[in-house]
Every structure is written in structure tokens, then in C-alpha cells.
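What you see is the complex with one protein chain gone and the rest in place.
Each chain carries a letter (A, B and C) given by its place in the written order, and its residues are counted from 1.
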Amino acid sequence: MQEHILSILIFFPALAAMLGFVVHKDSARAYGITVAAIEFFLSLWLWNLYDPMTSGMQFMEQAPLVAAFGINYLVGIDGISLFIIILSTFFTMIGIASLTETRRVKDLIITLLFLEMTMVGVFAALDAIVFYVFWELSLIPMLYIIGAWGGPLRIYASIKFFLYTFTGSLVMLVGMLFMAYFYYQATGQWSFSLLEWYRLILPLNFQLWLFAAFFIGFAIKVPMFPFHTWLPYAHGQAPTIGSVILAAILLKMGTYAFVRFSLPLFPDASVFFMFPIAILAIIMIIYTAMVAYAQEDIKQVVAYSSVSHMGVIVLGTFALNVEGISGSIFLMIAHGVVSGALFLLVGVIYDRRHTKLMSEFGGLASVMPRYATIFGIMMMASVGLPLTINFVGEFLSLLGFYKQSHAFTLVAGTAIIVGAIYMLSAYKKMFFGNVTKDENKHLKDVNMTELLALVPLVVITVWLGVYPKPLLEPISHSVEPIVQLMHDKAQTAEAQARIPNLANPEAMNSQEETR
Amino acid sequence: MFEAIAFYLFAALTIAMFTITVMTSQALYALTAMAAGMIFISAFFFILGADFLGVIQIIVYTGAVMALYAFGMMFFDTTRTVVEKRDNPRVIFILGVLAATLVVFILVSPIISTHIEANYPINAAMGNSETIGLILFTKFLVPFEIAAVMLLVAMIAGIVLAGKKMDKSLTLMAEEEIALMSATQAKPETEEGAH
Amino acid sequence: MEITLAHYLVLSGVLFSIGLIGVMRRKNLLMLFFATEILLNATNIGFAAIAHYHGDLTGQMFAFFVIAIAASEVAVGLGLLIVWYKRTGKIDLDIMTSMRG
Partner (left out) sequence: MEIYLYIALFAPLAGSLFSALFGASPKTSVTGIVASGLLFISFVSSAILLNYVMMGHTVHVEMMTWIAAGDLYIPFGFVVDQVSVVMMMVVSVVSTVVHIYSVGYMDHDKGFNRFFSYLSAFVFSMMVLVMSDNFLGLFIGWEGVGLCSWLLIGFWYHKESATWAANEAFIMNRIADLAMLIGIFIVYWNIGSLQYDVVFSQIANLPMPIITWIGIFLFIGAMGKSAQFPLHTWLADAMEGPTPVSALIHAATMVTAGVYLVVRANPIYSLIPEVGTVIASLGAFVAMFAATMALVNRDMKRIIAYSTLSQLGYMFVAAGLGAYWVALFHLMAHAFFKALLFLGAGNVMHAMHDELDPFKMGGLKKPMKWTWILMTLASVALAGIYPLAGFFSKDLILEVAFVEQHYVLYTVLLLTAGLTAFYSFRLVALIFNGDERHLEHGIHPHEAYNFMLYAMAPLGLLAVIAGMVFKTPYYEMVTHLLPALEYHIHNHTTFWIMTIGTQLFVIAAIAYAYKKYAKAVKVDKKVESGFFYQLLYNQYYIPKLYDELFSKPYRELSRIAWKQIDLKIVDATVDGIANVIYRTGEKTHTMQNGNLSSMLRWMVIGLVVLLVLAVAFTVGYNAVTMRAM
């Protein structure tokens, strides 16, 4: 069973989703929670089995799919993917448990379970085609969730979401095919295995083109400026559960793919494009923070804040050193937890008032003190207060990028200022002041079901903020070989200088001194 | 010298014939001109030493195809002038000439024509028909068989489509009629199945 | 005055363009068929000429198959044409608009 735990993790939800069709409508919810909980505990068991000291891939499984073209069902995890997988299963569980949707609950749960399969699949896949298949499959359940359970503009939003991300993925697919073809040219064999691809050293001009092709696919998913406009619509129209999953997990696919594909495959191109991407990331951080400040709808504030935070993640990824990349991966998890929680919180108030406009609220702190407290904690985490989960990631990401560019980090660091501005003003508008609207005077505070979903998130937020080691250590161990691989593969002098050599730090230091 | 005279003569004739085919408004003229054009083309094959092809050209085109067309034309009112609504004849000519120029350019330019290597060289010792037969039944056996099957299928299709019992042809019947017919035929079939 | 491959190819091209003009010009389906025959024959000349000048029989083989295909095309096409005529009484291209998008 242990050898196949990853396959079980991937296909158990799908199987359960199939079986879900025969479950009675009334027990669908219980069924969904059970399945998601089993899946979550399976993923925890995976963590338990995982050896944090090993740096390579673990729990690898391989089965040929199209042998002639080297397409294999190849899965495996390392410290980078492990926690995102756990995050996916966790949020699916939390999401189903806190479901307040009343329309066609059974269909929604089946869709969510199917979505869970694709998420775990994406993060476990080590074969480009398998990755691509899961990557694209994940669009379909999300499309349904937005299109079927969304708000008034749901069709527009879902189609925009689908076409936008799909277009990017197609460019990425072309890149993958070319990569495989290149591998064939170099070795005489077809292979789509990432681990095989890692060994390939590509000429610089190929790297640049391929990097660009992959970049478009990933950047739209992240979403990076200027490809971000699908996100506010998707979030604005999606039901709470959709937003939660979208923000917590689906966006992370893009940044995860940067770490998995772009960096180790194209180290020189990564260095070449580092500053353009950093500029985009900085625009994401500041510009979207400003847009978030101008919003009138609390959900849009959170949506734009996700984009802003993803900017920090991208920046950390392209720091190209262990600190930055580990930080960005940690921040992916942190941001998943925090933004997921914030969307859940927005959902709580939406369920009560059926509006998301901040002007409709005000003074909620006195009506819903518990809600205000939890919201406050999550807001502070989002702002990046130390001892909350976000700070660790944000600090490491910025610290990492500082090595590459001082000025850019200074500008990007304004994230902590602009982030505070929009978050605090939103919080002020919603919770402070006097209760002006009569509808708000008798709002119920968070109930047990909602607490059930929110309290674990609060606990994680603080726990991992105080003691991030259980995550950070395996992540760091898994990032090290990637950085080393990049350094070894780097051809240009600039890339060699910018990517640290971990195997021989002494040489690095002396080099620096001579410089 | 003789070859040149033959080429230019036949080229002029072919072009003239085909132009008539394309331009005339009388169906019979067109048919006749085309038949003539086909025969003149076979002349080129003979000049080029493709005797077998030339013979085939005459037999198939002038014999079979033209006969087929002639039979076909019997169905239509061929004596009448073919009235055709033509719009933008200039566009047609420009496109045609442009296409011709480009094709010629591609074919004539040395890029392609110089890089061809003979896969099946012409053996001077054997006759043309002999060589063709040899290659056709060895290297090109499968395509040949497929072509044969295709011809058979085409023949059957031709018979079915244009055959005698046109009133029973599925392509001619309205949807309701087909439904009616299949309903009446359903019974005997099930009886057969019972046996 | 040597006759080269280029001569044949030019002739082939000219005939092809005549065929193309016919294809575009004709509205009568039967006449359209004639034009397609011209196209096929034009290419056949090209094939045969190349086969001759390169001493390679592949061209002739191709021409051979082209003729076979042309023959079957005529058989099926004419059959369909007759069916169509029986149905509508016309063989004018302009009335065949059931494929309007």
C-alpha cells in the first residue's frame, strides 16, 4: 500500500466521486466529508511516511502509457509538492465541511472530489504529459463550479476563466512537445519524464523560447500582471467554495510549475528573464494592491490581494537561491491557508447578508465579535505580521531576492505597506464604526459549522508562524538539489554567478571576495 | 528537332482544346474538345517514353471516361446552351494566372528539381510496360490493390446511384418514406432471425 | 532547340491554370467535372515529364494512380450528379446551398 500511496491519493477521490452518483441526495454531504477526511488523513499519513532528510523524489511510481513516445504515468513527491498536496486535501475537506450551498449539493460535492483528484495529480505528476492532463482537467470542475453555482455573471466569468487559462496552457503544451522533441534529438529516445529532462542542457536560445512558452502557461495561471483580469471575475462570481479552492490551491499550480519546470529546465533563461519577471512581480504587488484599495466589494479586495501576494511568491521563486525559493514555496502554503480562510470568512458574511459590498456593513465588531476576531487574525496574517504563517514566507522571499537586486527588493517590499493599507481600510470599513444598517444589528455570530472550518485555519496560521520548521525543513532540503542542479547546468557566466553553488560554498565565497 | 516540333504542336493543340472545354457554352463542344485534348496529352506521354501511360490515357479517358460522360449527358438536356451566371470574371483570371505562375515558379526553380534521386530507375533493357508491370506488382502492390478496390467501389456506387430502381433509392426518398419502408421491412427480418 | 523539363512543367502549369479557371468559372456541375479532369491531366503531364527527365518511374506510377482515381471519381460523381438531377431537375451549383454555415 505504501508503494502506491500516491496513486491511491490521486484516484481515490475520483473513484469516490463516481460512487457518489449512487449516494442518496440527503447523505451526500456526509459522504463528501467522509471521503475528504479519509483523503486528508491519507495525505497526513504520506507526510508521516515521508523522509524529510532525503532530498530526491519519493514514493515514485511508474507505468507506461504510450511507450513509443516515452509517456509514462510517473508520479512522485518531494518536500515541495508534499505540503501543497496536503493543503489541497485539507482545503477540500474544510470546504466540503463548511459548505453552505443548498442547490444541488450532491453534484457540487462530486465535482469537488473530482477537482481534488486533479489537484493532487498536478502536484504529484513527474511526467510532463501526465502533468498537463491533470493541469487541464482541473479546469473542468472549476468551470462547473463557477458556471453552475456562481453569481449572476457566472457564464461570462467561467468562460473567461476557462478560455484564458486554456489558451496559456496550449502554448505550454507546444513548449512541452518541443522539449520532448529536443530530448529525442539529443538522446534518440522519446521521454516526457521531468527527471530525464532535468539532465538535458539546452542551448541558450532554445531555453529562451521554451521558457517563454512555459511562462505564458504558468503566468496566466498565477495570474501575473497583465494576465490577471480573469481572476477578479472568477472570484467575484464563484461560490465561496470555488473561491477558496481557486485561491488556496489552483493559483499555486502556476508558481509550483515555475519551481518544477522553469527553473531547473532553463536556468540560464531564468536568469535572463529574472529582472523582467521581477518588474512584472513588482507591478503585481503594488498595482494590484492599489486596485484592491479602490474596491468596494470585500471579496474583490481579497481577490486582488491574492494577486498581490502571488507577486511576492513569484519574486521569491526568481530569487534563485535556497532562501528565496523555500520562502516562496512556504508562502504558497501560507497564502493558501490565509486567503482560503479569508474567502471562507467572506462567505460567512455573504451567507448572512447576501451582499459583499463593504458599504453595506460597518460596526460588525460589536455585532459579531468572534467573527471580527478571526477576521482580524487572518487579516494580520495577510498583512504579514511576524509569528503568523505569511511572515515567514514573505520574509524569506524578499530576503532571497535582496541578494539579486537591492533596489527591486526595496520597491517590492512596499508590499508590506500597501498590503496594510488596503487590508486595514477594508477591515475598518467592515468592522469599525457604528452599526448603521438595521439589517446588521441582529446578525448571528459564527456558528459551530463555520468555527469547525475556521479554527483549524487560525491554529495553523499561528502554529506555522511560530514553528515553521516541520514544513520549512523538508522544503529547504528539496529546494537545495534544484538550486544545485541549476548551478551545475548554468552556462552563461551571469547565471553561474547568480545561482549559488551549494556543493562548494567555499569556492563561492572566495569568488565573491575576489570580486 | 522533331521532338520540339511535336511538343510545340501538341502543346498548342492541347491548350486550344482545353480552352474550348473551359470556355464554350455548348456542352457537346466541351465534351468533344476535352476528348480531343486527352488524346493530345497522350501524345506527350509517348514523346516522354511513357508508352504504357499513353495507352492507358487513351483507353481510360477517351474510351471509358468520355463514354461515361456521354452517357451522363444523355440524362441532361445537352443541346441547350449552358447558361451560367458569372460574377467577377477578372478575379477568376487573376487567380488562375497567379496560381499558374507560382506553380511554374516552384517547379522550374532549381531548388526542388535538382534534388531528386531515382528510386526506380528506368531500365533501358526492358520495355516501358514491362518495367511498369514489374514495379507495379512489387513495390506498389498494396496501392494497386487498393486502387482496384476503389474502382470496384466506385463502380458499384455508380450503379447504385444511377441504377434502374431509382424509386427505391435511399438518397431520393424523403425521411418519412424511409421510416415507412424500414417499418414494413422490420417484420420479415425479425422472422428470419427467428429461424 | 532542346525541349527541357522546364518546358513540360510550364505546359503543365498552363494547363493547370486553365483547369483552375474552369473550376472557378463553371456553374454547371458537368462542366465543372470537365475542368477537374483538366487539372488532373495537367499534373499527369508534370509527373510523366519528371519521370522521364530523372529516369525514375515513380512519376509514372503516380500518374497511373491519378488516372485510376480520376476514373472512379467520374463514376461516383456522375452517379451523384444524376441523382441530384432527378431530384431537382437542375445541375446548377448555385442552388446547392444546404451547406450554408
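Quick note on the criterion: a residue touches a chain if its C-beta (ideal position, glycine included) is under 8 Å from a C-beta of that chain, and two chains touch if they have at least 3 such contacts.
All figures in this text were calculated on a predicted structure; none of them were measured in a lab.
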If you put the missing chain back into the full complex, which of the shown chains would it touch?
A, B, C
Among the options A:64, A:276 or A:386, the absent chain makes contact with A:386
Specify the residue from the set A:99, A:398 or A:499 that touches the hidden chain.
A:398
Of the listed residues A:174, A:420, A:443 or A:485, which contacts the missing chain in the full complex?
A:420
I'm checking contacts with the chain that's been left out. Which of A:64, A:203 or A:226 qualifies?
A:226
Cross-chain touch to the chain not pictured, restricted to A:48, A:102, A:185 or A:434, is A:434
Touch residues of subunit A, complete complex, unshown partner
160, 163-164, 225-226, 228-230, 287, 290-291, 293-295, 321-323, 326-327, 330, 363, 365-366, 369-370, 373, 380, 385-387, 391-392, 395-396, 398-399, 402-403, 406, 409-410, 413-414, 416-417, 420-421, 424-425, 428, 431-434, 466-469, 472-473, 475-476, 479-480, 505
Positions on subunit C where the hidden chain makes contact
20, 23-24, 27, 32, 93-94, 96-101
Contacts of subunit B with the missing chain: which residues?
91-92, 95-96, 98-99, 102-103, 105-106, 109, 111
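Keep this in mind: only the chains that are shown with their structure count from here on.
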Should the pattern of chain-chain touching be classed as line, ring, star, complete or other?
other
Whole-angstrom distance, CA centroid of subunit A to CA centroid of subunit C, is 59
Taking each chain's centre as the mean of its CA atoms, how far is subunit A from subunit B in angstrom?
62
Per the touch rule, the subunit C residues reaching subunit B in their complex are 1-3, 5-22, 24-28, 30-31, 33-35, 37-38, 41, 44-46, 48-52, 54-58, 60-61, 63-65, 67-76, 78-83, 85-87, 91, 94
Write out the stretch or stretches of subunit B touching subunit C in their complex.
1, 3-4, 7, 11, 14-15, 18-19, 21-22, 27, 30-31, 34, 37-38, 41, 44-45, 48-50, 52-53, 56-57, 60-61, 64-65, 68-69, 72-73, 75-76, 82, 84-86, 89, 92-93, 95-97, 99-101, 103-104, 107-108, 113, 116-122, 131-132, 135-136, 140, 143, 147, 150-151, 153-155, 157-162, 166, 169, 171-172
